[in-house]
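Have a look at the structure that comes next, please.
A single protein chain has been omitted from the complex, and every remaining protein chain is retained in its original position.
The block that comes next holds subunit A.
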Amino acid sequence: MRISEKEIETSSPFGGVRGGVDLVIIDYGAGNIQSLKFAAKRLGYNAILSSDAEEIRLADKVIFPGVGEASSAMKMLKKTGLDKVIPTLKQPVLGICLGMQLMCDYCEEGDTKGLGIFKAEVVKFNNGLKVPQIGWNRIFDLKSKLFEGISEQEFVYLVHSFYVKECEETIASTNYGVEYTSAIQKDNFYGVQFHPEKSSDAGEKILKNFLES
């Protein structure tokens, strides 16, 4: 639903027409989430930042962001109980960057057990190339409606040192010395390694596809 139809007062967990807001960006102290909020706003969506379980459960869509280090991010999730909330969500959920990595079974970074939503492992780049990978790289083998209107080999912006290995749930791949998962999906859960909010027009389109899913 658009901003014009429903204003921000529905950020109350008990407010709103259906009891929830358009989009909740999970706020657990990780990363640059302001940019995501602005990107959603550019697309006409009201986003609120929240760490409140009820507010998150009631949202139309949920984004699980994250940059930083895996084990400390997981500690923050556990502290707030969000580690139990996220895997039980029923609406479309999009993990971005570290958010996506934490939704996997296991992260090598800090020897961290993930949320186990995606049956995949997250390991460090170890191929003689620069780490972190910073910049624009291509996505290919696109297999989801998340990429509707997006061409094979489109460029997206990535910043990361660890990557999700390719698996059955992979819906887009990228090559950085190794071919790895740059997007993943299981049921209502999506994950992207790149930053759609920073990936120019293509990123905005992918974000729009998610918000309209």
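One rule holds in what follows: a contact is a pair of C-beta atoms (placed from the backbone, for glycine too) under 8 Å apart; a residue touches a chain by one contact, two chains touch by 3 or more; residues count from 1.
As a working rule, contacts and distances are computed from a predicted model.
J.: Which of the following names does UniProt give to the chain that is not shown: "Glutamate/aspartate import permease protein GltK", "NADH-quinone oxidoreductase subunit L", "Xanthine dehydrogenase YagS FAD-binding subunit" or "Imidazole glycerol phosphate synthase subunit HisF"?
T.: Spelling it out: the chain absent from the display is recorded in UniProt as "Imidazole glycerol phosphate synthase subunit HisF".
J.: Can you tell me which of A:R57, A:K75, A:R138 or A:K165 touches the chain that was removed from the display?
T.: Once the missing chain is taken into account, the touching residue is A:R138.
J.: For the chain left off this view, which of A:D105, A:D141 or A:E204 is in contact with it?
T.: Once the missing chain is taken into account, the touching residue is A:E204.
J.: Looking at A:A39, A:I56, A:M103 or A:I184, which makes contact with the chain not pictured?
T.: A:A39
J.: Which residue numbers on subunit A touch the omitted chain?
T.: The missing chain touches subunit A at positions 31-32, 34-35, 38-39, 41-42, 67-69, 129-138, 155, 157, 159-161, 175-176, 195, 197-201, 203-204.
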